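The complex appears here without one of its protein chains, the remainder shown in place.
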Amino acid sequence: MNTELIIWSIFGLPLASFIIISLGIRGFVPNRPLLAPICSIGTSVLSFILSLYILVQYSSIDTNISSHSIINMSGLTLSFGILLNPLTVVMLVVVTVVSILVQFYSVGYMRKDPSFIRYFAYLSLFTACMLGIVISSNLIQLFIFWELVGLCSYLLIGFWHYKPSASYAAKKAFIVTRIGDIGFLIAILVVVSVQTNLENSNNILDLPNLITAISNGVFSSNQITIISLGLLAGAIGKSAQFPLHVWLPDAMEGPTPVSALIHAATMVAAGVFLIARFFPGIHSSIPDIMFLIACIGSFTALISALMALVMNDIKRILAYSTISQLGFMFAAVGFGAWGAAIFHLVTHAFFKALLFLLSGNISHGIPTHSFDLRNMGQLRTKMPFTFIAMLCGACSLAGIFPFSGFWSKDEILAEALSNQQYLIFGVLLITTFITSIYIFRIIHLAFLNPKKQMKGQQVPEKAHEANWIMNIPILLLSIAAIGIGVIINSPIDLGLINAHMFSSFIGAHVHDLNIQLMIISTIIGISGFIITFWYYNYPISIPSVLKNYLLKINNVITNKYYIDIIYEKYFMMKFIYSFLANFLHKIDEKLIDNTVNQIGATVKNSSHIIKQIQNGQMQVYAGFTSIGVLIFFVMFIIFIR
Amino acid sequence: MILGTTMDSNPVINIVFFMLSLMTIIVAFGVIRSTNIFRAALFLMCSFITIAGLLILLNAEFLAAIQIILNIGAVSVLILFSILLSKNVEKGNPSNQFKYQFLSLVVIIPIILIACISFIHTWIPDTTNSTTTIYPSSIVEMARTMLQRYVLPFEIASILLLSAMIGALSLIRKR
Partner (left out) sequence: MSLNSVLLLGAILFAIGLYGVMVKRNVITILMCLELMFSGVILSAVAFSRYIPIELSSESNTSFILDGQIFALFIMAVVAAETTVGVALIICVYRESKTLFSSDISNLQN
């Protein structure tokens, strides 16, 4: 079969599903809403099968796919094409798998929503756009899908647009990611400006050509810095890294399956994907920026893990956890271990999707339908399935042997050690510890019977498990959370499974087995569990001096380090609203409006004179027509004769 | 000799032409000056008759016959019929206010001026002295021209008349 056709149909099938759902089903059979999930899940499954085919046949297919030029301008060609490499294939499989499971879960979760069909249309579009990012070979093509993913996340976060908080969160997500996208756009513009001055016909907007051009010295060092900083800014915005992380926790206003999709495979993964797509090829030209990426990643990992520690909303905790895990990936790319980063992206996609779907399960099951930990407790007996699945996800996130998160996180830590990034290694190790604490805190507060309850905690009397439609994806994701790490990338040969299958497939660096580190990280993960258990069961008395101090810290973290406040109060209100907007408003009012008004007034006054003619009297019209003909006649006599 | 100013040799024809012209202009003024609309329509019929006479003078006997049959016989009857709609036939033909008259004079005076100037200084190129050329019968020539050279427009004109008739009928049909 034609590889190009297959890849395009992997991307095109969800897109077709979006069109069919939004135009066909919503337009013609709106009273049969179950057609929408059938359509979207069916196309996703087809895409998944095709992606799997590509994955299995990867060694035998031709990966050289030429791109098609869409727009030809002088010196600048916009072409659409496919960049097929192992990274692409892995992402195709992950995106399609997670989107199938999330859509399946959504059938149960969103069943009673009046906008059921619209929801599935958006999900299909979201999947299609993410697949578009993954296959893009051209920088502008990538940017188009990049923005479309942003749009889809806007639509889905604000899905319940009648809730003010949801529309606010959607707006915030869109605007904050736009700030990063400006950097992306600047990077593209720099590349375009170089391209138009270039003599040979190589289109450096194509990603492989761009990477070759950078290493061949086509760009000056300043240009390389601007391009990589711009792309980094785009990735930071999309992947919610510091300082643009503020949108992701608010994005919890959307439906829970959407959060799962955004956090696992589509939206936030795009940033890491871009970094992993672009930076490994050029890392030797920009060592400072690579170090910057590592610093941003580890710093974000630490601060967001601390924020996750103090939140009470289960989805917010998971959101901060996502930011933290993405920080891990950024850090990994930053010190050159992009294979480990992608491996962590894959395992994270599964266990984070699992955790989010489970939070949806919990909220679905308890009578208050809230995500607040204070409304939960003792759910272990009422929701045993959810509890066990949650335990899988939590162990995976905490990095406990042999869950999948352990392998990927361990790989990142080992790479940090082997690259002599001791500071970053230390930060990430601390983050692992905090991660383990906050995720087991959820388990304690929600499922176990804590003796020490939180302030205002009310244990729900009645709770029930979700139906089988919601449980099947959770079961599959739990299995993935347990086993995917060791299956796809086990550090030693396991008979059927070769060692480092994943790393060698995507062509990344393979590190040696580091048994001590594995033991240390597992101990750290388990110690988080033990500390949490001990803290909630055997409360200790803290000295009051220390307690005051801790309360202050707690206050700072609960207020999200005042970053949101600084952004909104000082930057938005003081700078943009009061200063910039006011200034622009003055210019608009005095200069532009006034000019336009004057022109309008002049036209209006002069039209007062002209409109006397247009009085609807046909004889006047006839008169003026005759005058016109006469003028032509006189001109004919004078000039032509 | 300039063609345009060539007078016909026969003085009787000149006199008849002059008389008919004068009558035509007078009845045309009658159409626009009489306040009684019925009388205006009668003036219009008179102008049709004088124009038929002028057509005969111009060797267009066929057209003159058509003029009498069509315009005086049919068009005038139509107009007289529509005059029956007027509530006040006696004062049914008023003029507009001065503004319109001024506007029309702006158009008309140049037309008359141009006509007068061209009457004196004609620019029509001199051709052979064809005033003396007598063709035997204009009807024969016309039939030949119409049915050989202009047969397609002739047919189209008939379709035009048919469609005008159908259009008029469908317009005034009571709904």
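The letters A and B name the chains in turn, as written, and every chain counts its residues from 1.
Operating definition for what follows: a contact is a pair of C-beta atoms (placed from the backbone, for glycine too) under 8 Å apart; a residue touches a chain by one contact, two chains touch by 3 or more.
The structure presented is a predicted model; accordingly, all values stated were derived computationally and were not measured.
Contacts of the undisplayed chain with visible chains (whole complex): A, B. Residues of subunit B in contact with the chain left out of this view: 3-8, 13-14, 17-18, 21, 24-25, 28-29, 31-32, 37, 40-41, 44, 47-48, 51, 54-55, 57-60, 62-63, 66-67, 70-71, 74-75, 78-79, 81-83, 85-86, 92-96, 100-101, 103-105, 107-108, 111-112, 114-116, 118-119, 122, 124, 127, 130-131, 133, 135, 138, 141-142, 144-146, 149-150, 153, 157-158, 160-161, 163-165, 167-169, 171-172.
Remark: the residues of subunit A touching the chain excluded from display are 615-619, 622-623, 626.
Everything below uses one rule, namely that only the chains that are shown with their structure count from here on.
For subunit B in complex with subunit A, the touching residues are 96, 100, 103-104, 106-107, 110-111, 114, 123.
Looking at the complex, you find that subunit A touches subunit B at residues 617, 619-620, 623-624, 626-627, 630, 633-634, 637, 641.
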